[in-house]
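Before I ask anything, let me first share the structure, which is written out below as structure tokens.
The complex is shown incomplete by one protein chain, all other protein chains being positioned as in the whole.
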Amino acid sequence: MNSIDKLTEIFRSFPGIGPRQARRFVYFLLSKKNGYLDDLAKTILEARKDVNTCESCFRYFVSNGTGSTLCSICRNSSRNWSQLLVIAKDVDFESVEKSGAYQGIYFILGGTIPILEKSPETKIRIHELLQTVEKRAKDSILKEIIISMSLNPEGENTEQYIKKALKPFVEKYGLKLSIPGKGLSTGTELEYSDSETIKNALRNRTE
Amino acid sequence: MNSIDKLTEIFRSFPGIGPRQARRFVYFLLSKKNGYLDDLAKTILEARKDVNTCESCFRYFVSNGTGSTLCSICRNSSRNWSQLLVIAKDVDFESVEKSGAYQGIYFILGGTIPILEKSPETKIRIHELLQTVEKRAKDSILKEIIISMSLNPEGENTEQYIKKALKPFVEKYGLKLSIPGKGLSTGTELEYSDSETIKNALRNRTE
Amino acid sequence: MNSIDKLTEIFRSFPGIGPRQARRFVYFLLSKKNGYLDDLAKTILEARKDVNTCESCFRYFVSNGTGSTLCSICRNSSRNWSQLLVIAKDVDFESVEKSGAYQGIYFILGGTIPILEKSPETKIRIHELLQTVEKRAKDSILKEIIISMSLNPEGENTEQYIKKALKPFVEKYGLKLSIPGKGLSTGTELEYSDSETIKNALRNRTE
Partner (left out) sequence: MNSIDKLTEIFRSFPGIGPRQARRFVYFLLSKKNGYLDDLAKTILEARKDVNTCESCFRYFVSNGTGSTLCSICRNSSRNWSQLLVIAKDVDFESVEKSGAYQGIYFILGGTIPILEKSPETKIRIHELLQTVEKRAKDSILKEIIISMSLNPEGENTEQYIKKALKPFVEKYGLKLSIPGKGLSTGTELEYSDSETIKNALRNRTE
């Protein structure tokens, strides 16, 4: 396989990219000056070196050669360490952090558990989560765990699995276990809402 | 204007129908047997006669020549008369009723108030709402008013206007005033949620 | 079934209308003044009376009580009677006439023939077409038949069926049988064109 075809194939493996767009990427790159390609290749390799996985929350972060093993959030003592928000992916972290609505600490599962999965423990960082929870609960740092999965069957399956796994620690240390409120989201029109959403919205009504 | 063009124009005034689909409707009707057209014309005229506006909740209902001025909900003494759900349109009523999540009584405003509207009282049934609330509160029937508008600027504008108008009665009779819970709706993925929705979801988190 | 439900069901049978939009139509009509509903019902019944099927081209036309059995096109001796454009539906007629590109006479088949259809002669006005062609060819009026079906399998199936049925007349009277040119349509980008379209465009290239 020649390098055009090989590069096309690599781009096809990118999330959401089909064969045609992969090909457009290749032609786009070929039309660029050499400097651009060098820059791209160099940045990809740099990213690999610069980026570490935080050993506390497991999100990717730029360590910048400081040798730090903790991300900026997990090095920040002024965050609210009594709250732990359990989410599936790094992009979920970005959405929540961008909202400015959360001051606590995160834990990134690194995936979700498909329905009927036989080895759920291989799909998410469940051992790491349990260790983190036990350690911080024992030290009386952690008070509340918030599990925020997508509101679809796979997300709910993951939520149930985590809740069950956390139960002994929740009971032993008297932790609070919560999930984000369900109800009407921005832009929602009652007319087009499903029954489940209406039920949640009416049950969780506020003043 | 001939009757084909006139009928096309009437269909164009239907919600969501453009000139091309209006034309297709006309050709569709012309291709039907006479009985179909007679039936359609008759049903339209019947609907006008059969349908009344409920004098309690103001929704359209089929009176079936019974002379009833109250819809099936407002004639039902086993509904929870202490709750009043204020909504904009008949289709909102259908969504909520279909969800099975609400056992109280409805009030249909018949519209919403555009931003910067100079005569808001002409856009919705605000006088009728205030009369209804005062009467039922005085009789100690009504305890809670739930205002459920769409989560967009016009819906919020309407909500603010109603809340302000209801304030004297809420205070005088100690009524509870609430809105449906805001948060993640069915199918929501954290990654694609706006900051406002995330903020609401985290604030309204539940066990 | 009450008249609201019945009217909803009739609207659901309209082309492209689902249950929710059908319901919105009903509420839209109920919100209208009585005059509007009377007008709609009256116009529907009028359309039935005013509209005839042209006995020459079989399209719907407004006869306006003149007792005319021919549409405005088929009463127009200055049209080019040597050309006959065979199309599937009335809306096709409207598109072609609006383009101003055709001065000949039309013939509306009233449908298309599904693949593997066992009784194709029941799906389109094939007998009427053959009669029309024979009569006008015998009178030396007709010179060319243009068959314009949609460029999809059902359209091609219909085209093949008509061509075969017309063959004896085409040969007997020396008629020209043609189809519209295939190639790039307005807005087409080469990059996104299918192989069939490119093949046709290159084969049918012009100066």
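Labels for the chains are A, B and C, by order of writing; each one numbers its residues from 1.
Keep in mind that, in the parts below, contacts are C-beta pairs under 8 Å (C-beta built on N, C-alpha and C of every residue); 3 or more make two chains touch, one makes a residue touch a chain.
Bear in mind that the values here come from a model prediction, so they are computed numbers and not experimental data.
Where chain A meets the missing chain, the touching residues are 2-4, 6-7, 10, 14-16, 20-21, 23-30, 34, 37-48, 50-51, 60, 62, 64, 89-91, 94. Seen from chain C, the chain kept out of the figure touches residues 87-89, 91-92, 95-96, 98-102, 146, 148-152, 155, 176-207.
Rule of thumb we're sticking to: only the chains that are shown with their structure count from here on.
Put simply, the C-alpha centre of chain B and that of chain C have 41 angstrom between them.
Centre-to-centre separation of chain A and chain C, using mean CA positions: 55 Å. Residues of chain B found to touch two or more other chains are 89, 91.
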